[in-house]
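Quick one: structure below, then a few questions.
The complex is shown incomplete by one protein chain, all other protein chains being positioned as in the whole.
Note that the chains take the letters A, B, C, D, E, F and G in the order they are written out, and that residue 1 is the start of every chain.
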Amino acid sequence: MRKPKKPNKQTQKTSSTMQTQRIILSGSGGQGVITAAIILAEAAVLYEDLNAVQTQSYGPESRGGATRADVIISDAPIYYPKVEQPNLAACLTQEAYNRYSRSIRPGGLLLTDRHYVRQDPRIDAHQVPLDMHETVMKEIGNPIVLNICMLGALIGLTVLIRPESVAHVLERRVPAEFLDMNRMALQTGLDMVTKMTR
Amino acid sequence: MRKPKKPNKQTQKTSSTMQTQRIILSGSGGQGVITAAIILAEAAVLYEDLNAVQTQSYGPESRGGATRADVIISDAPIYYPKVEQPNLAACLTQEAYNRYSRSIRPGGLLLTDRHYVRQDPRIDAHQVPLDMHETVMKEIGNPIVLNICMLGALIGLTVLIRPESVAHVLERRVPAEFLDMNRMALQTGLDMVTKMTR
Amino acid sequence: MPVKDYLRLRFLPHIWCPGCGHGIVMSGMIRAIEEIGLEKNEVVVVSGIGCSSRMAGYLDFHTMHTLHGRALAFATGVKLGRPDLTVIVPMGDGDALAIGGNHFIHAARRDIDLTAVIMNNRIYGMTGGQGSPMTPQGMRSTTAPRGIADAAFDLVELAKGAGASFVARTTTFHATELTRMIEKAIRHKGFSVVEVMSQCPTYYGRQNRLGNGVEMMKGFRDNTTSIGSKKREARPDLIERGIFVDEDRPVYSPEGLKAD
Amino acid sequence: MPVKDYLRLRFLPHIWCPGCGHGIVMSGMIRAIEEIGLEKNEVVVVSGIGCSSRMAGYLDFHTMHTLHGRALAFATGVKLGRPDLTVIVPMGDGDALAIGGNHFIHAARRDIDLTAVIMNNRIYGMTGGQGSPMTPQGMRSTTAPRGIADAAFDLVELAKGAGASFVARTTTFHATELTRMIEKAIRHKGFSVVEVMSQCPTYYGRQNRLGNGVEMMKGFRDNTTSIGSKKREARPDLIERGIFVDEDRPVYSPEGLKAD
Amino acid sequence: MTSERPNMRFIQGNEAIAEGALYAGLQFYAGYPITPSTEIAEILSRRLPEMGGTFIQMEDEIASLCTIIGASLTGLKVMTATSGPGFSLMQEAIGYAVMAEVPSVIVNVQRGGPSTGLPTAVAQGDVNQARWGTHGDHAIVTLTASNLQDVFLMTVAGFNMAEAFRTPVILLFDEVVAHMREKVVVPGPGEIEIFERLRTSVPEGTNYHPYLRREDGRLPMSDFGGVHRYNVTGLVHDMWGFPSTDSTIAYDLLHHLVDKLENRADSIARYKEYFTDDARVLLISYGSSARSALQMVVDRRKKGGKLGLLELQSLWPFPAETVREKCEGRTHILVVEMNMGQICHEVKKVVSRPERVFLANRFDGIFISPGDILRVLNMVQGKGV
Amino acid sequence: MTSERPNMRFIQGNEAIAEGALYAGLQFYAGYPITPSTEIAEILSRRLPEMGGTFIQMEDEIASLCTIIGASLTGLKVMTATSGPGFSLMQEAIGYAVMAEVPSVIVNVQRGGPSTGLPTAVAQGDVNQARWGTHGDHAIVTLTASNLQDVFLMTVAGFNMAEAFRTPVILLFDEVVAHMREKVVVPGPGEIEIFERLRTSVPEGTNYHPYLRREDGRLPMSDFGGVHRYNVTGLVHDMWGFPSTDSTIAYDLLHHLVDKLENRADSIARYKEYFTDDARVLLISYGSSARSALQMVVDRRKKGGKLGLLELQSLWPFPAETVREKCEGRTHILVVEMNMGQICHEVKKVVSRPERVFLANRFDGIFISPGDILRVLNMVQGKGV
Amino acid sequence: MDKEGKVVINREWCKGCGICVAFCPEEALILDPEEKAYWAHPEKCKRCGLCELRCPDIAIELVQK
Partner (left out) sequence: MDKEGKVVINREWCKGCGICVAFCPEEALILDPEEKAYWAHPEKCKRCGLCELRCPDIAIELVQK
């Protein structure tokens, strides 16, 4: 995993000290991948003084089919806001996986959930299948926070941004009664990969 | 009065054998000056093989105030359809007279009705005041055909077109029950000026 | 103050034809405002396009002459922008119910505090006598030489169906009643509709051989009756005049209803 | 023929959310057409824009997916162009009564022979849950975070007030009744309106905590009753289902009315 | 003395439009009255039913256009007429007719704008609106004329193009032409070719693709109620008329919609020339102002002036080639129009020496006169006023 | 580590519009939902009443615009937002706001057209419609932006111009900008100047002339409900706002309506330059496509390419002077936009060497990428694809 | 009724529609030869004001002395 430097004051120059992160989070309508993407990007902007842009595929088709959210994080200004070749991706459904896994940058990181996705070994990426769904159901009992667990795993794997930053955003965004659940999910995700990588 | 030649076959050349007639008929809303103008122009086109264009001032203002209809008759093609300086004009109300009498071409013919209009001697035109209203009321008893009487007087004075042509148009346009009344009015107008000029 | 003092004298006499009913409605409206005692600066008059809508220009209030059919939408903005002002909307039947029908039913549904005075001459006067949604079946218009095929709206029923909280009908003949009804409508909090049967002798009268303004007003006298009158037993075709709906409801504001 | 045989299978499954009521209306409509025995080539379906309006694309008739709110105007052209065809207009509540309200009341006034099936889910589904003119006062929408201030239309009253000659109401729970009513509406000569209370679990249900499709349909079962039912004595809040108006009138054509 | 010719008529411009439409095969009219187009509806309310067609007055202009689009899909030739404010209201549905490729004719008898403006006065201010009034990239046909015989002919041409190209056609006339009366000789049946829309020859049961373009860009239609059932939508759609968001489909469809007209600008172009051969000063005009321009040309010719007139009868697609060509080598080009220079800008865009193009215009509700034009010519020729 | 800055927000483009409007003093919003602008209404339905303003959802887009015009006359700062189909419906009322000179802000978040088109896809196809969508000659202000900080700023500028010039202002954004989220630093109170409309100083009882222009072209207003009563109309009107058909009044009024904006094109012009000093190839773009253009410029710069970008933020009045000037001496000019070349045509019209202007575009619903632009540049430079 | 009042007609505004004349309960009004309303019979007039109420042209006023 590339390890970004501690974020600098934003320089507004085109030269960059941090490898720009191009991320695609994907899944189905109800899984909250867009929310996860927003939280990630917002944490980067508000608590790490980085630049971030988030976009999403949008449309009535998002009602049924695959949902996709793009995030770009960088300490340089970001112009083109879409991700053409992500270096990080997460797919929470098979459909999303089939659709987006091939666009990953060779050697990139591809996170999936074993409950939903069967990985294709031909993809040129570090594929990381996790039992997030299973773990969330076991430890928290509510699938609604799977997206936050995924976020935990993602930042645990990549040191994209610090978990505290995400926690700050959760505090602002999540209604009080659900906050603990979300915090637990974040930690669960982090723990899953810490166990893995350490 | 200029006496136009018998109309030729239309030549579509810019050279003209007939003096182009530029006519303004004016009065108030209900007096039928527009109808008179249409009948005149239609007679010229359909029964004399001349060219004619008819336009009118149009608007909510025509509801109350002065109404004006322009007719141009020529054996040459007519392009600009409005009359800037009429060589023939008729005014059936004082308001119309005040508004349009000054625009007449010096030496033109200006027909008025003594019942409605007090003439201004300073106008450079052959001013012909007639008792059309009075005569119509006396001989026909219905002011509605004043406009046709005016038409009779006009063509009697100028030999613009033949009375029969107007009579043909009246036959086509006027409901059977009013036809006689209109024919009488036309004749009344003709008679008034025949008496005058002969 | 005499009626004249509520007019912008510079622009009079008005453009309406001799015998047109719209002027009677205008003076009735002025009397109602005078009766209530509203200051000129407290009144906004918003109209659309049509002969009737020309009224706005003559009145010495805050006045807006807008787009054909859209007066109630503009008026909604004025009322919500300044809820303390009295907003009156003089409308033609075409303006209110043909092109403007949607704004009419939505203003009624919202029950926004506007007073719509609809001059129903059963014709498009301004454009020269085409049929409106209020022209009765079978009557003639310049676009219905064989008589109108469609049924007309019953304006009172439509306003009720859409939810208006004040609905009344009168005619230009009934000039005192007219003033009284507009007065009640203005005082009413909520959307009020006053249908005034008005005459267009120039087009509706002429095409349908109903005579001049006088004859048409005699028609209003002879062919209408007060709500609940016995006369309708003998002549069920008589059109009812009176106040059909007058309900007190909390006052609408987009922020939520307010007890008043 | 089974319901499926009336569908353009190539384009299915449809885009509606799990539990959305619109699919139930679609299959009810197909059953009604089957019941009447109409040939596919005799039927034209004209819709506007909205989730409900997507129905046109799935149906194997002559179909037109038009502009938001304008379906009845397009349908008027189709019907007058080919009076022998059966023209059905599936509509959303926003489509029919917000932007399309004017065409709705005028179609009713003209009493033109169209069948409007209004899927009243009390929300704008397609654009993500804004309130419609059918959203009851106080309910939540994405543009009314404090609850809706305006009163909703009573669709039955509005259709009546505008002059519709057939007006009925049912729900997606009452699937047999639904088929029967649409059948009667299609058979009726003149403008027929069928309000079908339909569920949008995704937006209306979620925002107002009414549960999923199943729960919302239970609501239809428990909170409605047949016209004239005694149940309303105890529970006057129950919404009535049934046929409110069913009048035989001469058939409209712009040429004049025709006895049929 | 000439006796009356049965096909010679002395009529108003609005009647010439109505008669032209009937000659072209108009079967269905829906409209809403507005000055100065109202007479078209009034005349057709009488004439159309006489000829077995349908006339309906709708609740507004939006409904009017939607209604004729619906009727067109049942196979009828359709028209509506309006003026500026109504034309503004029609913009959404014009886009629908473009997208769904529904033959339809929309008359806009222009009056003074913007807004309610000068409702009874002449103007030509809606030229660019006819081109760009609806949202999104698209193309459109717009025709006009200056005398009533041509009003008749251009109305017929408009119907023919609507049917041939499956497109809405805008007939953009003006108050003077619409209210003026002059002679119109109505051609006998068959004297002018009348186009019918191309209808599919695919037999019942075969898969008919309503939006599958032939190599010549045309799409055979099938009438609603016929043996082919298909979908029509204002969304980007595939060959079945079913909504699609596929970018290739979108690309092809949008290109087709524009190319079918813009690439045929030549065959669509309609114009007339007067004294252009040796003209040193070329006037370019259209609609009623072309009458004043021609008058001025004829008047000056009598005095030896070398003036000519190019009268445009098709405004969109803009006849760029024609204009460029005709403008070559003139000392001055005067665009005569009753707006602030909408066509003048187009002319400047296409000629090789735009600095020679001048505008002779009026937009104050008064019909432009030959004198008005002469004043501009004098000025640009350095002769003062 | 940086702690959260209170005025730094991470928000969506539609929210930046809403926040910009509130910063500029928005007091009244009326609208009708439509993708992709709906979030503006959703956000304001919460935020505006919190700040004492009024939010109302109307029955359609026509009513929405009419309603805010009414509210503006009571003295409030007003806005509505829509997308293509709704914008088409608003055209008549836009003309009214122009004619009656009512300050008002109209947001059009563009989506794929024509017609219902591609409702959730990006496009910039309504540029010419913003200029010419309503009937009659007129002028209009249209602003846009490519990043959310600028979206915020241009929204504020739009309100300022609406109030300063008594005119409707079109904020013409696009789906990508509207739905994208990025950082916005909300300026502190007073950091950006906020304009209030000029109000008359004439005291009660004195004859106030609502449409009597001062020598600087401005017309002091008086709020409905205030001490001055006057008439507002969409007809041509005199200094009292009373309808008139006088040709001098019409001439003066129409000229005023156009001149007050077109003659101020310079002060209205908003644009940004990137690397233009030494650029041999100049890209011109606006809205979200300017991001792709800038990306492409930055990428090529890294490889030594002498590219620059002129980003237009005001589209109408078209900043002709600026564009002409910036284009001088470049080898190639590439206009990057997501339509069929609407601004490209304007650029060609004003530059001295139009043959050097090329179009790099997409209109198929896919957001244009730096690669798309590069391909065009390669082609026009003769390098093939 | 106050027999002291006066019916004043604004001849500039009167359009001669005859409404006041037709509906005057006392036949106190006529249309004069110029088709303007004229208070011909003040003695019959009850000062009821109906003419003022119904005049579409605001051309009649019952002025109290």
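In this section, a residue touches a chain if its C-beta (ideal position, glycine included) is under 8 Å from a C-beta of that chain, and two chains touch if they have at least 3 such contacts.
Everything quoted here is computed from the prediction, not taken from an experiment.
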Quick one: jot down which shown chains the absent chain touches. D
Of D:23, D:92 or D:161, which residue touches the hidden chain? D:23
At which residues does chain D meet the chain that is not included here? 2-4, 7, 12-14, 16-24, 26-28, 31, 172-173, 175-176, 179, 212-214, 217-218
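One rule holds for everything that comes next: only the chains that are shown with their structure count from here on.
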Chain pair with more C-beta contacts, B-E versus C-F: C-F
How many angstrom lie between the CA centroids of chain A and chain F, rounded to a whole number? 35
Chain E and chain F have mean C-alpha positions lying a whole-number Å distance apart equal to 30
Per-residue multi-chain contacts in chain G, two or more chains: none
What residues in chain C touch two or more of the other chains? 13, 17, 67, 98-99, 101-102, 106, 126, 133, 146, 254-255
